[in-house]
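Only a single protein chain was left out; the remaining protein chains are all shown in position.
Entry: chain A
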Amino acid sequence: MATQSPVTAVLDKTQASQPPRLFLATLHEWVTTVDHKKIGLMYIGYALFFLVVAGFEAILMRIQLAIPNNTFVSPQAFNRLFTMHGTTMVFFVGMPILFGFGNYLVPLMIGARDMAFPRLNAFSFWVSAFGGSLLYFSYLGGDGLYGAGSAPDVGWFAYAPLTARVFSPGHSTDYWTLAVLLSGIGNIGTALNIVATTICMRCPGMKLNRMPLLVWLYLVTSMMVFVAVSPLTAAQIMLLLDRYLGSHFFDTQAGGSAVLWMHFFWIFGHPEVYILVLPAFAFANEIIPVFSRKAIFGYPAMVAASVGIGFISLSVWAHHMFTVGMGAGANTFFTLSTMVIAVPTGIKIFNWLATLWGGKIRYTVAMMFSVGFLFQFLIAGLTGIMLSASPFDWQLGNSYFVVAHFHYVLVGAILFMIFAAFYYWYPKMTGHMLDEKLGKWHFWLFLIGFHLTFDFMHIPGILGMPRRIYTYEADRGWMLLNMITSSGAFFQAIATLLFVYNMVWSYFKGPIAGADPWDAWTLEWSTVSPPPAYNFATIPTVESRRPLWDLKHPEDPDTRYE
């Protein structure tokens, strides 16, 4: 541990012991809170709940697909499972967990006392959470009165015209539409809040080019949410108009356009991937430097690459539509724009490599997950380049190769970095360390499970196995690969449960963390763990990108790079 820094010395010490509170009082406090940290934790809590639910859905699907011609679930139940799994993972796990961390960390890292609009912040959370509840209520109330098992079965992408009333009678599609609509409203509110907070609430001395990279990336992400989620919200409203007020945007039986829906959906859907992955990069930008004891290599390039990804990602949506017959010209354009994304992404990977180079790498669990992320993101990027070549996509689009590719992004990269973020910031959030030994078990089990599942999933795609099929013929040679894939899913499930157990156990029994357990450099580590409602006893002033480094190393201050 480095020398006691002056910033930690002025910490507020008063919040240590409070009288035990009654359950109702605590509940009331959480329901009415506008504190960005409590809201962040609630986001994370509900996302974790849905992570377990959606993971359970994945397990059911993998049991069904383990052997050919299985009858473990019915075709319709399977279609509901993949619809709910996808929708939940994107809208009720990925977005809330990342916005949860953003909510918690952004004000702390820029030395602010709260978000710019605390009440909007609470509103956004409750709207999103209500969306999630509505989606799962559809299992009870989709078709008819509490008809059991009636969740939507139109896929998370809900392509027209399958969502038209003639092909999707009943209300399950409406539950899907409203759930996604509400989560979109919440996301736009939170994004607005993060942008306003970052622009207006930075502490003295924190110029834009001194902001932690995490804050930069959340700024870019939030801007992307405006541009990407708004069309989705518009599309949901148009779909509702189609279903209830007789318009025909997507109703092909009345002359509407199925391709219009695809454009609307993917103009959201593709940037969405980057909306999810940029926060994962953000975590890596904080964790990798601290555990290699080096400043991030090429800060301006990292910012430029992120902004570049933000812009380019808005021009690649139609690579999801290489097979809809757009013509050679459009296919060529979207091949190019998609391949170009490899350049800023490559810059990021190389800069992380350069950050590690010459460092003193400490393999804490947070760092192990980050290393796994680097590896898996490399693979995800390379299969992404393959798929961007549209002829390759004509063969492998909508096959299990694509499923493997995007799970490398969403699980191998994003979920791994989310786990890393938990091991890194849990001590700040709760005041207790997560158990490192359990964490290592979690890491290794999850790593093995992940690769068993998703490495081997590439090959059935190449052997012609399409996705979203509830069963397959025995003569296709896909069985062994599917067995391996399914067995890996169980490893991942056990590892995730171990992680949840670790969080609960450590909350009560974990060693006390102290303000700065990792010897880190950004402002959130200058206040006590967990931080008090007002974050800082006095608003800090900064003179460089790593204020705590300056305090700990007066002989080699960070200010010299400027």
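By our rule, a residue touches a chain if its C-beta (ideal position, glycine included) is under 8 Å from a C-beta of that chain, and two chains touch if they have at least 3 such contacts; residues count from 1.
We adopt the following convention: contacts and distances are computed from a predicted model.
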Seminar exercise, completed: Out of "AzlC family ABC transporter permease", "Cytochrome c oxidase subunit 2", "histidine kinase" or "Ferredoxin--NADP reductase", the chain not pictured bears the UniProt name "Cytochrome c oxidase subunit 2"
Seminar exercise, completed: By the document's definition of touch, the residue of A:Val52, A:Ile237, A:Leu353 or A:Ile512 touching the omitted chain is A:Leu353
Problem set entry | Option touching the unshown chain, where A:Trp441, A:Phe490 or A:Trp505 are the choices | A:Trp441
Problem set entry | Chain not shown: contacting residue from A:Gly141, A:Gly170 or A:Gly298 | A:Gly298
For this session: Identify the residues of chain A touching the omitted chain, counting contacts across the whole complex.
Result: 2, 74-76, 79, 153, 155, 159, 161-162, 167, 252-253, 255-259, 292-295, 297-301, 323-325, 327-328, 331-332, 335-336, 339-340, 342-343, 346-347, 349-351, 353-354, 356-363, 367-368, 371, 374-375, 378-379, 382-383, 385-386, 389-399, 437, 440-441, 444, 447, 451, 455-456, 458-459, 462-473, 475-478, 553, 556, 558, 561
